[in-house]
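Take this structure, written in structure tokens, and hold onto it; I'll ask about it next.
One protein chain omitted, others in place.
And then subunit A:
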Amino acid sequence: MAPPLRNDGNDGTDAQKRSPGRRSLLAGVSALGAVGALGAAGCTRVATASDNGGDLLDRLKAQGVVRLGIAGEIPFGYIDKNGELTGEAPELAKVIFKRLGVDRVQPVPTEFGSLIPGLNSQQFDVVSAGMYINPERCQQVVFADPDYQMLDAFIVRKGNPKGLHDYKDVVAKKARFATGTGYAEIQYAVEAGYKESDILIVPDQVAGLNAVEAGRVDVFAGTALTTREVARKSRKAESTKPFTPLVKGKPHVDGGGFAFRSAETRLRDAFNVELKKLKASGELFRILRPFGFTRAEMTDMTAKELCRG
């Protein structure tokens, strides 16, 4: 906002001289609006024209580029120090899409919580952020089979002064709990009996680390790998040992994978075929290993199982 008091006292005559200019400006703006509306209409048509498995793969092949939605989360999908797209999911995407006949990948960075809405509003073609597959998300998008399985872990202050090792501890010791926007960990904490409105929701894992370091919360929950990576450089915080969250009283292992728009099942199936080959040949592990994944994180679970919850 401009500073107040800018009455220069010559409004009358000047405004009259300027008014034709304003009118044409208005016309220009409304013309722009019309173009925008047309463009939007075009997009909707593309989105709804796919009721037989979708033709996205053909279009991607023709374009030669696929847009990947990433959430800037190390090691799943992020832009590295050299400005290059990397991470477990993008590296895997590069390999698989090349085999599907799409040569280039283009990152679209966004917030984790905006990945599914962004996918469904055509901001990008695939969610490539190692997203956990769970029933709620399966209602919005379709998932390829998981490329890894994962446990949860906490970021706590150095030495874990409150002795927090899983969600039960958080509830029992009345710890202040934080996690990220749209994270599956929100639900795990609620299942363990934590009051949902008391959860502090931060934009990402770095903000979570910051909240623990600043003492705003006692604990931040994320995937075992993320918390380990983000807490590594911290002098005031550390990550806890990975643990298995409980869902409906049963231990639950999470699996993460690629998400596609619900209509694009053909692309998802083609992706699954290539992923399966990579798993069988052991290539998948070679791609994921540089990002801190171990053999324990390789998985045979399917998206179908995980969607059932």
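Note that a residue touches a chain if its C-beta (ideal position, glycine included) is under 8 Å from a C-beta of that chain, and two chains touch if they have at least 3 such contacts; residues count from 1.
Everything below uses one rule, namely that contacts and distances are computed from a predicted model.
Missing chain, UniProt protein name, picked from "Ectoine/hydroxyectoine ABC transporter permease subunit EhuD", "DMSO/TMAO reductase YedYZ molybdopterin-dependent catalytic subunit", "Cytochrome C oxidase subunit IV" or "Fe-S cluster assembly protein SufD": "Ectoine/hydroxyectoine ABC transporter permease subunit EhuD".
Across A:K168, A:R216, A:R266 or A:K279, the single residue that touches the chain missing here is A:R216. Within the whole complex, the absent chain has one touching residue among A:Q122, A:Q140, A:S281 or A:T294, and that is A:Q140.
The chain that is not drawn here is touched, among residues A:I79, A:V95, A:V171 or A:I201, by A:I201. Those residues of subunit A that touch the chain absent from the view are 1, 3-5, 113-114, 116-117, 136, 139-140, 181-182, 186, 197, 200-203, 207, 210-211, 213-216.
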